[in-house]
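With one protein chain removed, the remaining protein chains of the complex are shown where they sit.
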Amino acid sequence: MNYRTRRTINRVYKIVLYCLSIFTVLPLIFILLYLLKLGFSAINFDIITKVSRPVGEPGGALNSIVGTIILSTLAVLIASPLSILSGILISEYPQNPLSKILEIWVKLISGIPSIVIGIVTYLWLVKPVGRYSALAGSISLAIMMIPNMVTSTAETMKMIPKEIREASLALGANYGQTMLKILIPVSLPGIISGLLTGVGRIAGETAPLLFTAFGNPYLSLNILKPMNTLSLLIYNYALSPYKEWHRIAWGAALILIFLAFTLNIISRRAIKRWTT
Amino acid sequence: MEKVKKISVTGEGDILSPFNYIKRIFEFRNVLPFLANLSGALVALIILGFLLTLGAKSLEFAKNAGVANILRTTWNPIAEEFGGLPFIATTVLVSIIALGISVPFTLSVSIFIAEWKRKNMFFDVFNTALDLLSAIPSVVYGFWALFVLTPFIRILQLKLGYPPYGVGVLTAALVLAIMIIPFSVGISREVLKLVSSDIKEAGFSLGATEFEVTRVVTLPLAKQGIIAGFILALGRALGETMAVTMVIGNFNAFPKNLFSPSNTIASLIANQFNEAWGNHQSALILLGFLLFLITLIINLLGGVILRGAKHEL
Partner (left out) sequence: MKKIITLIMISLAGTLYAQGVELTGAGATFPYPLYSKMFDVYYQTTGVKVNYQAIGSGGGIQQLIAKTVDFAGSDAPMTLQEEEKAGGEVLHIPTCLGAVVITYNLKGNPPLKMTPDVIADIYLGVIKYWNDPRIKKLNPDVNLPKLVITPVYRSDASGTTFVFTDYLSKSDIKWREKMGTGKSLNWPVGIGGKGNPGVAGVIQQLEGSIGYVELAYAKQNNLPVAAIRNKAGKFIMPETKSISEAANVKIPSHTKVSITDSDNPNGYPISSFTWIIVYKDLSYLKERRKAEELFKLLWWVTHEGQQYTESLDYASLPNTLTTVIEENLKKLTFESSTVWKK
């Protein structure tokens, strides 16, 4: 094969590669623009100030926005102390038998389908207690977050060079000080990035909430009662025949995407700070 | 935290007065392992309880209805018929079609990203769009598919002489493919970046073209990692619920062709769990448990291969 043929093949390869890539990403960008377009045309003052209205009447998504915020926040509050401490257990006490079991188990359940988590939370917290509740919903979301957060915390802390720890101890700091002043601050961006990725995943999650948070047309702050979320709103409104509800659902989708986008950017900033 | 500082700075505590003894218990270095063990135990307990709950309910089905019951083809809860085979088959079918559709696109995009040297605006937009797409919730993809994808499929079906349902196996597979492309690109991109540039540059300095370097050097080295990415994407597709539920057509039987409506395990559970009781409920839980086991095996396999690949590079 002479040089010219090889050059030609290379050129063809490059063109095919570029075309295929652009052909893949363009539709994806088209989806994104489509969502943004419909979302922005749907966003108005009513969506963020009014609650759900009876069937067919225009209303807003305030109750769902508040619900999404409460459920996600609560899930983070439940999941992060458990996951961070479990991550510390795995990375700092590797000889502990519990730590070994945990490391494997957490990997086992990290890809568990969310709907299965919904089933188990229903059996644990809805049926025995005798009511659907936002709390059950956020616990199901927390269970979704825990495996990945434990792993990301453990891996971040394991990557801290041993010298840093030794230097701190050599300077006379005790273990507690080293932990609080050195190890945790150094790994914080990694932990936060894991946390934000988790939040991004659960904020739009719907499946487990069908059997736990259930939905509520009123603005409710009581976590022991059913609550609506943006994702439940989109599911119910999208399948309905009402144009006005479709519009509100597009608006809700935009709010969710915006949320995911913000979290994504923050977490990538965090990773950057941590790696450089 | 205040307490911790005071104790550690003064460094007292040689004499174990009762007061100091209590103080020492609350010292951070003693509290931390305690808390870590406590949370670790709690997380382990949650996981164990999770598996036990699923297992117990599945056993309940095996005891009351017989496990052979799930291996039939008719699903009719009113008549106590719980044939789950159509859903298992559809779950696997839809995910594999989705993976098949996504492979060429994922490959080209990840090679493109890994080999594209110049950093510019276009590259940034490209990358950001991919990251953003992987963050869009499943229910939003379902919503989009219901209103944008189904009309196209309907036109296709009319042209090919199928009933123009719009929803069905192929529609669900297409949405899933779109959903997993950003995910598997994310993994392959990472693996391709790990291929050391020394080897590639050695290739270029010997006069190889980009095509030859990719074919002879990069791809063989990254092959394992890319395959792992596809396996993990398959695991993700299997358990995907909302987008599939919205466009699969909710038909409780084997799909007759690519355009037929059907149900996956996840969409069946989403549709019926709230109204199920007795054997119907435990049948759904057993199917959920099976889904969990299938994804578990796929994820473990993908994870092992990926770790091996990263280790080698």
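Which chain is which? They are A and B, in the order written, and residues in each are numbered from 1.
Just so it is clear, a residue touches a chain if its C-beta (ideal position, glycine included) is under 8 Å from a C-beta of that chain, and two chains touch if they have at least 3 such contacts.
Note that the structure is predicted; figures quoted are calculated from it, not measured.
Enquirer: Can you list the shown chains that the hidden chain touches?
Expert: Among the chains that are shown, those touched by the missing chain are A, B.
Enquirer: In the full complex, which of A:Arg7, A:Lys37, A:Lys100 or A:Arg131 touches the chain missing from this view?
Expert: Residue touching the absent chain, from the options given: A:Arg131.
Enquirer: For the chain not shown, which residue from B:Gly40, B:Pro137 or B:Gly166 touches it across the whole complex?
Expert: B:Gly166
Enquirer: List the chain B residues touching the unshown chain?
Expert: The missing chain touches chain B at positions 74-79, 150-151, 154, 163-168, 249-252, 261, 271-272, 274-278.
Enquirer: I need the residue numbers on chain A that touch the omitted chain, in ascending order.
Expert: 53-56, 70, 73-74, 77, 126-127, 130-132, 214-218, 220-226, 236, 239-242
As a convention for this text, only the chains that are shown with their structure count from here on.
Enquirer: Can you give the whole-Å distance between the Cα centres of chain A and chain B?
Expert: So the centre of chain A lies 13 Å away from the centre of chain B.
Enquirer: Considering only the defined contacts, which chain B positions touch chain A in the complex?
Expert: Going through chain B, the ones touching chain A are 1, 4, 8, 27-29, 32-33, 35-44, 46-50, 53-54, 57, 104-106, 108-109, 111-113, 125-126, 129-133, 135-140, 142-144, 146-148, 178, 181-182, 209-212, 214, 232, 235-236, 238-242, 246, 266, 269-270, 273-274, 284-285, 288-289, 291-292, 295-296, 298-300, 303.
Enquirer: Using the touch definition up top, name the residues of chain A that touch chain B in the complex.
Expert: Going by the criterion above, the answer is residues 6-7, 9-10, 13-14, 16-18, 20-21, 23-25, 27-29, 31-32, 34-35, 81-83, 85-86, 88-90, 92-93, 96, 98-99, 101-102, 105-116, 118-120, 122-124, 143, 146, 150, 174-177, 179-180, 200, 203-207, 210-211, 231, 234-235, 238-239, 246, 249-250, 253, 256-257, 260-261, 263-264, 268.
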